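Removed: one protein chain of the complex. Kept in place: all other protein chains.
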Amino acid sequence: MQSLILTTTTRLLAALLLMFSVYALLRGHNLPGGGFIGGLIGATAFILYTIATSEIEARRALRVGPSNIAVVGLGIAGLAGLSAGLAGEPFFTGQWLFLFAEDGGKGLPLSTVLVFDIGVYLAVFGGILTLVFALEEEI
Amino acid sequence: MADDYPKVDRVMGGPAGWISIAFPAVLFLYFLGLLPQIVTGPQVHGIDWVPSLGIRLSVLLDGLSMTFALLITGIGTAVTLYSARYLGQHPDYPRFVCYLLMFMVGMLGLVLADNMISLFVFWEVTTIASYLLIGFNADSAKSRRSALQALLLTGTGGLVMLGGMIILGNVAGTFELSQILEMGDMVRAHPWYMGILLLFLAGAFTKSAQVPFHFWLPNAMAAPTPVSAYLHSATMVKAGVYLMARMNPALGSTEAWFWILTIFGGITAVLASVMALRQTDIKQTLAYTTLMALGSLTMFIGAGTHYAIVAAMTFLVVHSLYKAALFLMIGIVDHATGTRDATMLRGLRKAMPLTGLAAALAAVSMAGIPPMVGFVGKEFMYKAGLGLDGFGAIWVTAMIFAASAMMFVTGGIVALKPFAGDLAETPTPAHEGPWPMLAGPLVLGGLSLFFGLVPGVLGHYLVGPATHAVEGEVHEVHLYLWGGVNTALILSLLTFLAGWLLYRSHESIRARLIAFEARSPIDFDAGWDRLLDGFKAVAGWQTRLIQTGSLQRYMAVTFASFVVLVGGTYLVKGAFGAGLGLTTASVHPVQWTVLALIAVGSILVVWTHSRMTAVAAMGVVGIGVSLIFIMFSAPDVAITQLLVEVLVVVLVSLAMLRLPYLPRRSKASFRPGHALIAGGVGVVTTFLTISVLGSPFDRRLTTFFEAASYPEAHGRNIVNVILVDFRALDTFGEITVVAMAALAALALLRGTAPRKEEN
Partner (left out) sequence: MELLLAITIGIVVATSVYLMLDRNALRFLFGLVLLSNAVNLIIFAGGRLTVGAPPLIPDGAYAPVGVVANALPQALVLTAIVIGFGLLAFTLALVYRTFMTLGTVNSDEMRIAEPRDKRELDTGRLGMGKADPEHPATGQEAGI
């Protein structure tokens, strides 16, 4: 099922979807979105690419094994939770750093919560792609 | 002695051996250092473990636990030193050390625990460790059977005891022994007292091998000799005795306590004495004398008078000292001569003088001959027996008389006969044992003599405080070797006479007992096998009945139970009317359409026989559901649902490429019974949902999240804040599930097993 039009447009579409997935991830704390949704969108991008080209192509584009991504995601999420221990607080207490914060505003917030959400993103993204690639490969 | 295992070159067991010797030795010295404080009164220390359940890891250090702790660590040192030489070159010696230390820790925890639940945990640690130790020689079917028998019996008893502990904990309102022991009057007056007592005794009797649970103990001889020495002297079997002694202030001093303990203890003691005479293997003989000792201890704790408790505590120490020494001695004899058969061993005293000395000291103490501490113990036992009222006095005194006479005889069999007379031919020529193996028996035998000569030390430091702990009140304890000419002394002399007469004729008695046993229909050990077979038959029967192996039937039963139980509850409680006030008045046409889409889609999945139609229809349902999420203000959920729906369609379609078609629809494919169950589940679910939606709503949690979301967690999307901050641990668990599911599916799909199994 190699269609030139599909392949070409998919490259563009997949790139857009991936970008959008990161956008959804980052805005998630304040607007609809977040790690789960971002991860799902990102996975969809690669699945689309797989359908348009092949599973091997998609793996090459991804560079890293999806199961590794999933496990690394778990690790990041776990570390984000553990980091609260450095501040002497219970497991999974969010730690915040507000850069350039002015009176009343919150500036550029950086937090372990965001790191945790990135872990969620990677775990979902990697988990789903592991499944799809494995099934695709077998068939 | 089977020396046929491949030897590993280790000096005294290597590092494992040194650690195993140092551990109990250091603890022994530590406890010894604490001894003077304990003499003045009990101490409780502790930390909270599971505070919400009232479980504390607390330590109760009083005379009773101190006596036990010293025996456990002291005899433990002798045993580990002995094993380092005895088993040190065995390939599995490090494993043995692990088990032995685990056992030691379990036993120490058991006697030191102040909280009943932690006591139970340590109790089961000893059960498991004893299983591993008895079955250490795992190549032998007999070892494995004995180990399993001990595990099942003592483990079951332990669980029953846990029931008693929980009830007692609820009755008393605390699980701390130090507090419960002061509420004795309240516990005894409680209507559940009898239940608590029986449950506790089930644990104690199985552990301490009282009739009718006695048969596991002689079988446990399958363990290596140092283990037997340890199990039989200071640990394991004494755990039950410890429990009874420990619970005496709370549960003791009632009619039921008195009669149950004295009768079962007495029967155990006498039955065991007779069985001991019957054995030819001297290790087995000793095993039965342990039963005898346990029976006597149970009997005295049951009797509960001051003298009885003093007698029990004295005898506890006395027995541990001589029993450990004798077992270790037998191991040396076995090691040196290659046999343990009493009929073959003769005249070893010249070849093994030190072993003979240790054996003599221990056996004389066991026979209760002055000036050994065994005599002190026996005097107090008689004194206690004679001090009881009515029938109790006759029963207990008679039982002690019988048991003591038998102990005199067995003392002669295990320690006099093998060493006296002319040297007999043995499988290997007899020679003296090495010092690490001799040290334990000699020191223990020496202690038996020392405490016999200065019984006041024993009374002041160990027996006195222990008696205080068991009775719950302070009495001065004065132990003595010579109490003047009295009834107890006369009974002692009569015991020696009876014992001597029995010893003279013990070989013909043994022959008669063996003949009698062959005709006797009662065989506890065989009964145990029948019990296990019965269990397996019942298990097989009910498995065949319940587990038919048909997924369809399991599902049908599950769903039908749901209908009957939930629907039935509805009918019985008359709740079907709840929530019917909800109207359809304000339903927007768009909502009608979405709901219709969902309903039609799901019916289509059932109706169609085309896979692709079914997949498409599932997609319709999924999209309908996400539309509902959008309509009712859940953008995050709607996006997720939509994306997942796409993925489901992709995945299922991919799999369809290789999976078979659905069977064609026919008249026969309609299953009315299943349709009925399905309809029932649907109706019950509908009513359940209606009544949930019709009842008042508690918004407290949501209100908290709404209020805290921005000020505390700095997020404006409350759903996301809940996911990544308030409930982050849950989310972490959930992404773990996703990753695990993916990895598991990967393993399934990539599996390299043969495609088709031929059988």
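Read from first to last, the chains carry the letters A and B; within each, the first residue is number 1.
The working rule: contacts are C-beta pairs under 8 Å (C-beta built on N, C-alpha and C of every residue); 3 or more make two chains touch, one makes a residue touch a chain.
Remember, it's a predicted structure, so these values are computed and weren't measured experimentally.
*Asks:* Considering the complete complex, identify which of B:M12, B:L148, B:L198 or B:V566 is in touch with the unshown chain.
*Replies:* B:L148
*Asks:* With the missing chain put back, one of B:Q43, B:S178, B:S253 or B:T280 would touch it. Which one?
*Replies:* Here the residue in touch with the unshown chain is B:T280.
*Asks:* Check the options A:A14, A:A52, A:L74 or A:L135 and report the residue that touches the missing chain.
*Replies:* Here the residue in touch with the unshown chain is A:L135.
*Asks:* Under the stated touch rule, tell me which residues of subunit A contact the chain that is not displayed.
*Replies:* On the subunit A side, contact with the omitted chain comes from 30-32, 36, 40, 124, 127-128, 131, 134-135, 138.
The rule is short, and it goes like this: only the chains that are shown with their structure count from here on.
*Asks:* When the centre of a chain is set as the mean of its C-alpha atoms, what distance in Å lies between subunit A and subunit B?
*Replies:* From the centre of subunit A to the centre of subunit B is 49 Å.
*Asks:* Quick check on the complex: what are the subunit A residues that touch subunit B?
*Replies:* Residue list for subunit A touching subunit B: 28-37, 40-41, 43-44, 47, 51, 66-67, 70-71, 73-74, 77-78, 81, 91-92, 94, 96, 106, 109, 111, 113, 116-117, 119-120, 123-124, 126-128, 130-132, 134-139.
*Asks:* Along subunit B, where are the residues that touch subunit A in the complex?
*Replies:* Listed in rising order, the residues of subunit B that touch subunit A are 635-636, 639-640, 643-644, 646-647, 650-651, 654-655, 657-658, 713-717, 719-721, 723-725, 728-729, 731-732, 735-736, 738-739, 741-743, 745-746, 749-750.
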